[in-house]
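Just one protein chain is left out here, and the rest sit where they should.
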Amino acid sequence: MQIDFIAILPEIILTVTALLVLAADLALRGDAKQFVNPLAALGTVGAIVATVTLWGSERVTFGTMYVVDDFAVLFKLLFLGTLLAILGISWRYVAENRFFQGEYYFLLLTSFIGMLLMPSSRDLIMLFIALETVSVPAFVMVGMRKRDLYSSESALKFFLLGVLSAALMLFGMSMVYGFTGTTDLVGIAAAISGETASVPLLLGSVMLVLVGFGFKISAVPFHFWAPDTYSGAPIPVAAMLAVASKAAGFAGLAVVAFIAFEPVADVWGPILGVLAVLTMSVGNLIALQQRDLIRLLAYSSVAQAGYILIPFGLARTGPEAAVVNAAAIEAVVFYLIAYAVMNVGAFGVAIAVERRTGLRSIADYAGLSARSPLLAMGMTVFLLSLGGAPLTVGLWAKFAIIEAIAVDITLFGIVLAAFLVVNSVIAFFYYLKVVRTVWMDEAPAGLPKLQPGFNLSAVVVVLMVGTLVLGVLPGLVTDFSSVISIVAAG
Amino acid sequence: MSPIGPLVLAAFLFSAGVYGVIARRNAVLVLISVELMLNAVNINLVTFQNLLFPGDPAVTGQMFALFIIGVAAAEVGVGLAIVFNMFRNRASVDVDDADLMRW
Amino acid sequence: MTGHDVVFVVVGLLTAGAAVLTVTSKNLMHAALFFAVTLGGIAGVFLTLAADFLALVQIVVYVGAVAVLFMFGLMLTRAPIGREALDGKNRGLAMVVAGGLFVVLTTLLIGAFGDLPTVEVTGPRIDDLGIAIFADWVLPFEVLSMLLLAALIGAIVLARRESGESGEELTVTRIQMAEDRDPDALEGEQAALTGGSGGTGDAEEEHA
Amino acid sequence: MDALLEYAWVVVALPLLSAVLITAVGKQLPGKGSEIGIAALGISWLLAIGIAWETFVNSPIEPLERAVDWSPLGGGFVFELGILVDGLTAVMLLLVTTVSFMVHIYSREYMKGEPRYTYFFAMLGLFTFSMLLLVVANNLLQAVIGWELVGLCSYLLIGFYWEGKSNQDAANKAFLTTKFGDVGLIVGVIVLSAGMFGLTDTPFNIIEINEAAFAGQLSTTTIVLGMLLIFLGCISKSGQMPLHVWLPDAMAGPTPVSALIHAATMVTAGIFLLARLFPVVAQSQAVMATIAIVGVITLFFGGLLALVQDDLKKILAYSTISQLGYMVAAIGVGGYAASIFHLFTHGFFKALLFLGAGSLIHAVHSNNISDMGGMARAMPHTFWTFIVGSLALAGFPLTAGFFSKEEVLAAGDIWAGAGFFTGSLVFWVGLAASFVTTFYMARAVFLIFAGESRSHHPPHESGKLMVGPLMLLAVLSIASGYLLTPMSPEAPNFETWLATPILDEEATFPFTGDGATEASPGTVTGDGVLAGAASPAPLAAAGEDGAVSILHGVPYWNLTKLAMVLVLFFSALFLAWRFYGKGLPERDPTLQMGGFSRALVNKYGFDDAGYRYIVVPVRDKLSAAATYSSNVLIDGVVAGVGRATKHAAVATYRVVDQQVIDGGIHGAAFSAAWWSEKLKRIQSGDVQKYAGVLVAGTILLVLAFAAAR
Partner (left out) sequence: MDPNTAGWALVVALFLPLVGAGALTLMPSSMDREIRRAGVAITAVGFALVVAITASFDYSRAGELQFTTDVPWITAIDARFSLGMDGISLPLFFLTSLLTLLCAIYTTKHLPSPGKPKAFLSLMLLLQTGMAGTFVAFDLILFFIFFELTLVPMFFMIGMWGGPRRDYASVKFFLYTLFGSVFMLVAFLAIYFQAGANTWSIMELSTMAPFGSTTFQTWAFLGVFLGFAIKVPVWPFHTWLPDAHTEAPTVGSVLLAGVLLKMGTYGFIRIALPILPDGAARFAPMIGVLAVIGIVYGALCCLAQTDVKRLIAFSSVGHMGFVMLGIAAMNEAGIQAALFGNIAHGIITGMLFFLAGSMHERYHTREIAVIGGGMLKKMPVYGVLFTYVAIASLGLPGLAGFWGEFAAMWAAISPGLGLADSYGGLYLGLVVFAAIGTVLTAGYFLWLIQRVNLGEPPERWADEPLADVQAIEWVSWLPLLALILALGIFPRLVFGVQDAAVTNLVGFLGG
């Protein structure tokens, strides 16, 4: 069997980097240890370069288990870009909190290796392994603030719910295997057809398989870990979970749903649609009550997951399936890109504020505009974008979803749209609460000016510019009709 | 032999694991319950492999089970480490003590 | 019902019983021992299903390593808690959920596989497994190795005695959550923040 | 031979120019701007005389219409700004400029030393301009604009002394009451113009509307609805009952303003508009009957109210209401020319009376006739001119008021002859009201001029600038009546002056009265009196088929009826002399007639209970709210409307807006918060509960999936 090493070059680069980081950590002492961060960044850039060269190609290797197409490449770029940003916002945070830096970066890179594998995997076993590779290092990273009760507690919660949902997913996978005799996604799709497509066990198993991904994307009712974990975890890790890990979950969900379970799309579509409604409503409603910024962002990211689930809710089989599903995938992909840009940014600002002061209540953001105009501006832009204000990429993200709904309007689609609308408005309520605090409340006397480090500032600026530029010219990233390749495969 | 026997056994073990996860207070016992669930999955896989698809050259079911065992080992390691860490911080492994964060 | 089936039923009942005791036993060590028994029973099930290699792995990895690990874990984390407190307050919920799950799963399974004919049990040979793992499943295998490495390092990071990078044991800290902070405390914190700039603060100034 | 007519717009423009100039530079001039106003009005007046002369000697003339496309209005329609000059316009121009000119001159002295002296003249100019804009309008939209501006100016002038609360209230009341009528006017104009869609691009054009109405191109609905609505505007503007309530209060303004408002501008606007649209009015019996009845009610009951007033200006105000009733009633019985004739003469003698009253008030520093007395000796010029005005108002033979009022009664008589009940009503009630008119004017005159002085200030004659206008107006109060007398049936007279191509003898009313079948020309043609003219043409006469045609011609009267008028006049005079000839009686007999007096003092008393039990408490509590708490029945109603509006407003705001609508929004937000509060409890922090819910949710979803097919 010939292995296409070019196809897995990004993963290889990242693996090598991870090992180098581990080795370098051994070699370096004291403050010098922090330079494993640029090393990791260098490797990430290398992986990005390697990934970019894969754009437009269609490589299949390891049997049919591993496919590198535009869908996968785009997701990989999304992950690697997020990784770069997280490295940027991690540097000083990790150094100052006396983490085990070498191990931290090693685990971070490992987790991202799992993510890179996710969109390319075309086999249930591979998906499972990739998912675990994302999760297991994340369990550890969440608990990395070892002497912090919150951190260890959130690690425990994350871990327990993670393995529980993994077990549920595995049970589902095992039964899918039992039913179809294969773990190959295309094979599964081929096996599910005709009368077999209506066997209750199979349909139930489909649901169980989705649970694992539902956990990753923190869809209701698999979302419980998210707020508790985000608020206990080191903030860069929370950012990673909220953005990259969630995107990986969506990548896996998309692959499974649109390739393997495409023949029963008319079953999981509506149910995922209902989950979408539940997810965004619950997320937004609870977010209204939050007084802690990180928890607010956590619930907001639950709600955002609900928005991203909407296109899945539109999926269907039958004559218009190709068009509708393609639009749905496009919407998901675009939304995830936008979401990554704005959410990492928001977490970045939160890091800058908390790192210096240890404060994270929304009230602590009072007068941020006076303490650091850059951070205030950044927070404003990111939150408005998360809400979907014009001239930010967030608007186009919502636009993409509505567009997917409007491709072929159904009553269910209208209901979803209505929920999207109402929820967008509710969401603005709490986003604006923060924005208002940032700009309109007086800073408590005596708080010093915030001077975020260069890396973090750079990341915030880049993401802010990205949010705004994509807000004006979304065409820079909307034009990738080729990402719908997985639909064609199904 | 009919596959239904092992499958029902697996379902039972799985359910017992779920029970343990939810009811057990000691974090280590919760982890044990999770392992029970994973083992149940393995029974499923082996049953399907050997009873329904014995001729599969890729031996998918058993390979899957092997991978699950491997992953389960990794999870146990990480899980115990998390529990130990928590124990060191608060001298307790009670899951329901871990409720600092809510709402 | 063949002898094969009888053996399975016996082993199966044993396993199921041990599992029930694992999740209900009121004694920590008993629970762990019953867990080991359950794992052994599962190895027996594998044998009746003609999965010899897996049974072996099950014994070696699970009974031999995992169960023992758990026992060490239990002993290391022996907290001063009574026997009656092994079950949390969620027992009712657990009953309902687990019972419901079992009913649903069984119903679905029987519905799907209940009418399959009885077949002869045949397992693959061990060399088939060897070939498959390096031919068809090499990628997950390699990734799994990375995963295990990560788990190993992660477990070490979390579990080893704190030496940190500063070499000293850190006191337990708590992030101030918005919920449980009162205004007075906030003022105190701010005073502290503005008053003294710690070592980390100095480092920040250099980079800024 | 209509060279001057082309310049009618100058008559209009000059007062505006004067207003602008006075505002701009008035304060810097020696006369504080008054000289500009007088000069501008003087020129306007001369030009108006010229126009009047041309139209009169050449009458009946073809109307002259000049218009510019002022603005598109959408849908291909345009709004024209234009002038329409015919006899009616000329009459009005003459009247308005004369009175305004006189008022300007008079005010120069009267207002001396007042604050805002310059502003006053600017407003006079604007007021005159507004009225003239209405008068020359060739289209209804322009008329509406003029009409509304008149309302604004009246507001600004009635509230001239805005420091006082009652003056503010009076101004508000005048504006709002007339504004209410404007609803009718505006909607009416809109209805009429809508009827013109498809017929023209200039749907407001008056001539086109009149012609269309005459040609039957307008539907009955359009005509009846449109004209009744427009008449509502006239009711409020021209002080007809029940919307007359603003008019007495409007006396709060300076006296020259009262003269201007009550004689020449504002109140005449409604009559003018009815006359302008008479061809439309004439299309509907219902409209005419409504107009007549409203006029009759007003002319009688309005007049009665003057009996008990002590305030001289109020007496004159109620007399105005009454006289306006005559004019409206005349329109309602087909007396198009009679109405305008009365308007014309009334303008002069009422201006005279008001200015005379101003002169008296100026002298004694009081409005009340009980503070006057014996003024004849101190103020001879004022006395004599006032007498002339009073006689004219009372309709004493050979004064202008006599001729014009008799024309109105005659119109009623002829209309009655054609079988219309409203005709008799106008005739007999009008006759009766003339007795009342004579009585209250005689009462005022006796109390003011006879007996001993009761003033606290030594009275003195006013200066030349005030007396001069009085003199001129006195002359006109007599002379203007001879424009329509039986003595010159063949020469151009007032009726030929007003005639237009539509309103000539060919035109007939499209409906007939009850008595039409028996009607013949003879029955309604009275025998000529005075000059003994042979068979003078009637103002309105039954046509060959029994229809009454709209005619003009020489006046018509009959001897018996003349005798009745004279008897009434002298008996009223005698009665008044008995009561008041020797000065102020201990107990004023008009106040001694028991229930009748009380009714009048209480403005018919209907509101007494309402006043005591509703108005007083509410006004005192919601003082500002009861802007309208005057003490007439209608006032009560108006106050009630105001109050109800206020209550409705408060209720709407508090309940509907803040509770229901905003509350709905808040309710939604609140329920979101409620849900939020409940939902967040699920996030209990207990990871095993999470696990339980997670698995339970999974089971439910699995069931949902399994059951999906």
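For this structure, a couple of remarks:
Per-chain residue numbering starts at 1, and chain names A, B, C and D are given in the order in which the chains are listed.
Assume a contact is a pair of C-beta atoms (placed from the backbone, for glycine too) under 8 Å apart; a residue touches a chain by one contact, two chains touch by 3 or more.
Note that the coordinates shown come from a computational prediction; the quantities given were computed from them, not determined experimentally.
In the full assembly, the chain not pictured is in contact with A, D, by the touch criterion defined above.
Between the chain not shown and the residues D:Asn172, D:Thr255 or D:Thr268, the one that touches is D:Asn172.
When the omitted chain is restored, the residue from A:Ala27, A:Val421 or A:Val465 that touches it is A:Val421. When the full complex is taken into account, the listed residue touching the unshown chain is D:Val191, out of D:Val191, D:Met241, D:Ala263 or D:Ala418. Mapped onto subunit A, the interface with the missing chain covers residues 384, 388-391, 395, 398-399, 402-403, 405-409, 417, 420-422, 424-425, 428-429, 432-433, 436, 439-440, 473-475, 478-479, 481. Touching the omitted chain from subunit D are residues 70-77, 79, 141, 144-146, 148-149, 152, 155, 159, 162-165, 168-169, 171-172, 175-176, 179-180, 182-183, 186-187, 190-191, 193-194, 197, 624, 627, 645-646, 648-650, 652-654, 656-657, 661-662, 665.
Assume only the chains that are shown with their structure count from here on.
Distance from the subunit A centre to the subunit D centre is 78 Å, each centre being the mean of its Cα atoms.
Per-chain CA centroids place subunit B at a distance of 6 Å from subunit C.
Multi-chain contact residues, meaning those touching two or more other chains, occur in subunit B at positions 3, 7, 14, 17-18, 21-23, 27, 30, 47, 52, 63, 67, 71, 74-75, 78, 81-83, 85, 89-90, 95-96, 98-103. Residues of subunit A in contact with two or more other chains: 125, 129, 132, 136, 139-140, 143, 146-150, 155-157, 160, 164, 168, 171, 175, 178, 200-201, 204, 227-228, 231-232, 286, 289.
For subunit A in complex with subunit D, the touching residues are 156-157, 160-161, 164-165, 168, 197-198, 200-201, 203-204, 206-208, 211, 215, 220-222, 224-225, 227-228, 267-268, 271, 275, 282, 285-286, 288-289, 426, 429. Interface residues of subunit A facing subunit C in the complex, by the touch rule stated above, are 1, 3, 8, 15, 18, 22, 30, 33, 62-63, 65-66, 92, 95-96, 98, 100-101, 103, 106-107, 110-111, 113-114, 117, 123, 125-126, 129-130, 132-133, 136-137, 139-141, 143-144, 146-151, 155, 171, 175, 178-179, 199-202, 204, 231-232, 290-293, 295, 356-363, 444, 446-448, 451-454.
Interface residues of subunit C facing subunit B in the complex, by the touch rule stated above, are 2, 4-5, 8-9, 12, 15-16, 19-20, 22-23, 28, 31-32, 35, 38-39, 42, 45-46, 48-51, 53-54, 57-58, 61-62, 65-66, 69-70, 73-74, 76-77, 79, 81, 85-91, 93-95, 97-99, 101-102, 105-106, 109-110, 113-114, 116-124, 128-129, 132-133, 135-137, 140-141, 144, 147-148, 150-152, 154-159, 172, 174, 177, 179.
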